[in-house]
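In what follows, a structure is listed as structure tokens, so that the remarks can point back to it.
== chain A ==
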Amino acid sequence: MTNSEKNRRKDKAFQVFGIFCTFIGLVVLAIFLIDIVIEGIGRIDWDFLTSLPSRRAARAGILTAWAGTIWILVLSALIAFPLGIAAGVYLEEYAKKTKLSNFLEINIANLAGVPSIIYGLLGLELFVRIMNLGGILLAGALTLSLLILPIIIVTTREAIKAVPRTIRDGSFALGASKWQTVWYQVLPASFGGILTGVILALSRAVGEAAPLIVIGALAYVPFVPSSPMDEFTVLPIQIFNWTSRPQAAFLTNAAAAIIILLLITFLLNGIAVYLRHRQQKKIKW
Partner candidate 1 sequence: MNIKHSKLEAINLDAYYGDFHALKSINIAMEEKAVTAFIGPSGCGKSTFLRTFNRMNDYIDGFRIEGQILLDGRDIYTDDVRVDELRKEVGMVFQKPNPFPKTIYENVVYGLRIQGIKDKKILQETCEKSLQQAALWNEVKDKLDKSALALSGGQQQRLCIARALAIQPSVILMDEPASALDPISTAKIEDLIYELKKDYTIVIVTHNMQQAGRVSDHTAFFYMGELVEYAKTKTMFTSPKDTRTQNYITGRFG
Partner candidate 2 sequence: MPHIDVELERLREKLLEMWDLVEHQLTSGREAVMNADHELSQRIIKLERKVNSFDLKIDRMCENFFALFTPVAVDLRTVLAILKINTNLERIGDTAEGMARFACKLDRPFDPELVELTNVMVMYDEALVMFNECRTAFKSEDPKLAKQIIKRDKALNKIYRKSDVVIGKYLQNNPDRIPEGLALLSIIKKLERVGDQVTNMAEEIIFYREAKVVKHRKKKKKKE
């Protein structure tokens, strides 16, 4: 066998292996989706979306859960968005390359990898106990904000970094200050990228149950929260709750709730993909 033939075979072998690996992921996802959809799709109706939770599976709905999820989403976004962008802009545009800023950077990257349960414990200690907020929406949103903040900071920095140096030079050369350059040039040019990052971070936050359970959101909540100071539950917690019940009907409820949760996640991811696509089309450096 010649050398080139050998190489070609290796190439072929890797292609087959690669296709196999790709399909493992896809197949698992497909099985999971099909299983859930078969079990839960029949349970989804208007009543299911608009009913309060109940001890009887057939009457139980997810109104409080998805309302809580939306609340948490919006609040977390409101808190984490400005903080994350501001921190990202500072680190990328303003911070001098000192040892301190290096140290900060490494640790922000580390934070993005910390398990969510740890954030839950932090939230419990900081917001629930020290600030004495209790297990309310605000505490949950603050905790999740902490969780997604590192992700937002990192993606903001990446998006800002993608704005070419020459754009900044052009702005500075016309007499713009650093702030004007960031505000009129860098942020608009990187906004699509930043937004994509924020949405992906939020879609991660939507699925989090553990940190919220830790701060005390597991309570049975018989009403829709009307202010950040109300007690709350979210979809993942509702799902967790139902799956731990012995009755099969509750498992069906859980499957239906999972479909709703997945829809929210996919919707967010879809928006992120769309924004990124639009950004790429609009701006070619």
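Selection criteria: all candidates are chains of the complex that A comes from, given by their letters.
Quick note on the criterion: a residue touches a chain if its C-beta (ideal position, glycine included) is under 8 Å from a C-beta of that chain, and two chains touch if they have at least 3 such contacts; residues count from 1.
Quick caveat: nothing in here was measured; it's all calculated off a predicted structure.
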Neighbour of chain A by the touch rule, complex-wide, chosen among 1 or 2
1
Parts of chain A lying in touch with candidate 1, wherever the complex brings them together:
96-97, 164, 166-167, 169-177, 180, 184-185, 188-189, 282-284
